[in-house]
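Notes follow the structure.
Only one protein chain is missing from this complex, and each of the others stays in its spot.
Chain naming follows the written order as A and B, and within any one chain the residues start at number 1.
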Amino acid sequence: MTLELCIQYLLAGITYGSIYAIVAIGFNIIYNTTGIINFAQGEFVMLGAMTAISLQNWLPLPLAVAGAVAVTMLVGALVEICFIRWLDRPSVLRMIIITIGVSILLREAALHIWGDGVYALPYFTGNEVSSISVLGATISPQILWVIGTCAVIVITLNLFFKLTPVGQEMRACAANRTAAILCGIDTRNMVTLSFMLAAGIGALAGCVVSPITSSQYDGGTGLAIKGFTVAVLGGLGNSAAAVFAGLLLGIIEAFSVSVMPLAFQDAIAIAILLVILFVRPYGLFGDREAARLQEF
Amino acid sequence: MPADDTRTPNAPTRRSATILQVEEVGKRFGGLQALSDVSFTVQRGQIKAVIGPNGAGKTTLFNCIAGNLAPTAGKITFAGQRIDGRPAHEIARLGLARTFQNIKLFSGMSAVETVMVGRHPQTKAGFLPCLCRLPWTRREWRLSHKRALELLDLVEIADHAEKEATSLAFGQQRAVELARALATEPDLLLLDEPAAGLNMYETAELGRLIRKIRDQGVTILLVEHDMSLVMEVSDEITVLNFGQKIADDAPSAIQNHPEVIAIYLGEDDAQGT
Partner (left out) sequence: MRPYLPFPFLLCLVVGVQLLTQWTDTAYYLTQLTMAAYYALLVIGLCLLMGYAGQISLGHAGFFGIGGYISAALTTHNLAGVDNSLIRLLERLGLLAASTDMFGDPLLTVHPWAAAAIAILTAVLVAWLIGGPVLKLTGHYLAMATLGFGIIIYRIALATPFFGEADGISEVPPLPLLPGLAISGDFSARVTNYYIAWGLLALGLLLLVNLIHSRIGLALRAIHGSEEAAASVGVDTAKAKLKTFVLSAAYAAAAGIFLTHYNGGIGPSEAGIMKSVRYVAIVAVGGMASLWGALLMAVLLNFLSLRGLFGTYDDAVFGLILIAIMLFAPDGVLRLGIAARLRAWRQAHASR
């Protein structure tokens, strides 16, 4: 394998890996505040991209993306308010089934709104043939958009959780819900907020990657399972580790294409998921004792 | 009632044989040493109690013996076999049964069904024979049903056999758990705070029941807070404090043990004998 090809694969891996990382962070945000794994997380990504594609008919691209993020956040809030908020101490099984049901509804709604066609946003800069050269490898500038946007999302989220009062309240809610309630934090609103945040970053990620991967109504499930793989790989709830795990999975997948048929690419991510679940369910960086303390 | 350590059991068991031997057992949770260097033995036919203030490690000790936790140090021998670190179901099959401090019944099951689950080690029918409802599995089932009713009668809740176990009164739920443990036909029975939540009358009844069970040949090891019960039924008492054994003696000696008195000073239960 030549160096150019290697770099090509590496950059493709990082591109996909960033998206997986964003989906995983979406899982983590909701998991931390509620203990729920939101199986509809992948649908937020799909919804963001599809909405932006439609809005882009009337609005300039940046506004279309912003509008799509806003709409998806609204959907995220609605999902939480309609299906999650008023359940009193639901069992894990019940939550799994409800969020799966939500993912089906979102997907079917998308099918009826947009049909089963494949769409894509235009390239943010340049077009499908424009390229830049990195160490001899030719890549699309959109890849830089994806990597850059994901980096900005991760950094902004970090600052949000560390510095803003709302972010700190959300962390308090994640650390100890009862204590947070006693401190006067409205944990219910924090849960709604976490759904909105997860939906928003998912939608943004969906928009930047859409020019490269294209979007279709059923694109969410695959992303959800890969995002979950990454979240588990990094240890559920640990977003910094999720970034690393996301890039790792993306790069493994990209290089697997050189030895495996493309059709089995998804199977690789899932096989990794299964192996990790069997061997280290508390994540690559997690701690066995700590994992046992979680409510599973 | 005054404690009387000259009492001898009329059970048909060998008084001398050791049934359970706990040697230098330790258990560490991360940075917390819950048990350290605990050793004691239980003789066949004995009623032995483990007491100690809250957080002394009594339930951890029980969980190590019953296989719900693996000790991080030491050795536990039951009826001549090493059992530390072995899974709970294997230990149960060797003839060691237990009840739980916070009652663990099966929701949706009647009392008699719950006790029949305890017959698991005594019965054999596997998946295939059960799928085909072979005649011998039905005979086995009827036998289990009969024995479960007997045991419910022993713990005096036979009237409630068909009621859902989790819907019974608190004391009755404890009785169902006890019958379920007895259904495994154990040699050694571990009772984890059997009197918790019972009133004085019920506790006295429980004491009578515990002795009745022992008289049928079952050795008993119990963790208990209620000193009147402990002093009344036990042949020997082990005292734990902060995960360590500080005394192991007959009830009368324990009552006069200076360290034990120091621990229990202020708890009126200690003088309740």
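In the analysis below, a contact is a pair of C-beta atoms (placed from the backbone, for glycine too) under 8 Å apart; a residue touches a chain by one contact, two chains touch by 3 or more.
Quantities reported herein were computed from a predicted structural model and do not represent experimental measurements.
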Candidate in contact with the missing chain, chosen from B:75, B:120 or B:211
B:120
Hey, which chain B residues sit against the chain that's not shown?
66-68, 87-89, 92-93, 97-98, 100, 104-109, 113-114, 116-121, 123, 125-127, 130-133, 137, 140-141, 144, 162, 180-181, 183-184
Residues of chain A in contact with the chain that isn't shown?
37, 83, 87, 91-94, 96-98, 100-105, 107-109, 111-112, 221, 225, 228, 232, 261, 263-264, 266-267, 270-271, 273-274, 277-278, 281, 296
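What we mean here is this: only the chains that are shown with their structure count from here on.
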Averaged-CA centre spacing for the pair chain B and chain A, given as whole angstrom
50
